[in-house]
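The complex is shown incomplete by one protein chain, all other protein chains being positioned as in the whole.
The block that comes next holds subunit A.
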Amino acid sequence: MSLTSRTRLSILDKPLSRGKGEVSLSCFALLFSEVVQYCQNKSQTVPELQNRLHDLGRKVGSKLIDLYFVRERNGKREIKLVNILVFVKSTLWKALFGREADKLEHSNDDENTYYLMEKDPLVNRYISVPRDKSSLNCAVFIAGIVEAVLTGTGFTAKVTAHWHKGTTYMVKFDDAVVARDKQLEER
């Protein structure tokens, strides 16, 4: 640690806020619109745009891990796969969007895959998707957040967003993660 920064209060010297601060939805909607426009200006295709939004979401998610585990869970991390999914569905969603995600389901065909469903994601509320870009779902931003939280807590996964019953986030865990979880259960 450098001594020069002593004079100024660093961010870690301040108490952690309770996270109850609120900002107007219009403000967030316009900011997110600028985020999408910024990404769009840098992209040629819809998948490229989605990738950029996903990356930004991952940046946000990676910051949320410590914040929420310290604030909501006294610093205790989850080690079970189902528990971390419930954490995402309940705790994370509630803190971030004010309510739980609508549904969490395990895929019938693939044991590595889970679905998290949300009828009306906050970020999509004021977005109308142009007809020629109908595959675009700006909730990939949220998918990015979820991916970073899962991966960052030791449950490596790929998370994508799809138009299905509103928006469905498809969470596909690495084989190693599922195998490890099974071992944990056997004990």
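Operating definition for what follows: a contact is a pair of C-beta atoms (placed from the backbone, for glycine too) under 8 Å apart; a residue touches a chain by one contact, two chains touch by 3 or more; residues count from 1.
As a working rule, contacts and distances are computed from a predicted model.
Novice: The chain dropped from view, which UniProt name applies: "Vacuolar protein-sorting-associated protein 25", "Cyclin-Q", "Trafficking protein particle complex subunit" or "60S ribosome subunit biogenesis protein NIP7 homolog"?
Specialist: Of the names offered in "Vacuolar protein-sorting-associated protein 25", "Cyclin-Q", "Trafficking protein particle complex subunit" or "60S ribosome subunit biogenesis protein NIP7 homolog", the one UniProt assigns to the missing chain is "Trafficking protein particle complex subunit".
Novice: Considering the whole complex, which of A:Leu64, A:Val86, A:Val129 or A:Val178 touches the chain not shown?
Specialist: Only one listed residue reaches the unshown chain, and that is A:Leu64.
Novice: Which candidate, A:Val35, A:Ile127 or A:Val178, sits in contact with the chain we can't see?
Specialist: A:Val35
Novice: Among A:Val46, A:Leu96, A:Val129 or A:Val178, which one is in touch with the chain left out?
Specialist: A:Leu96
Novice: Using the document's contact rule, name the residues of subunit A that touch the chain not shown here.
Specialist: 7-8, 10-11, 17, 19, 21-28, 30-32, 34-35, 37-38, 42, 52, 55-57, 59-60, 63-64, 67, 95-98, 122
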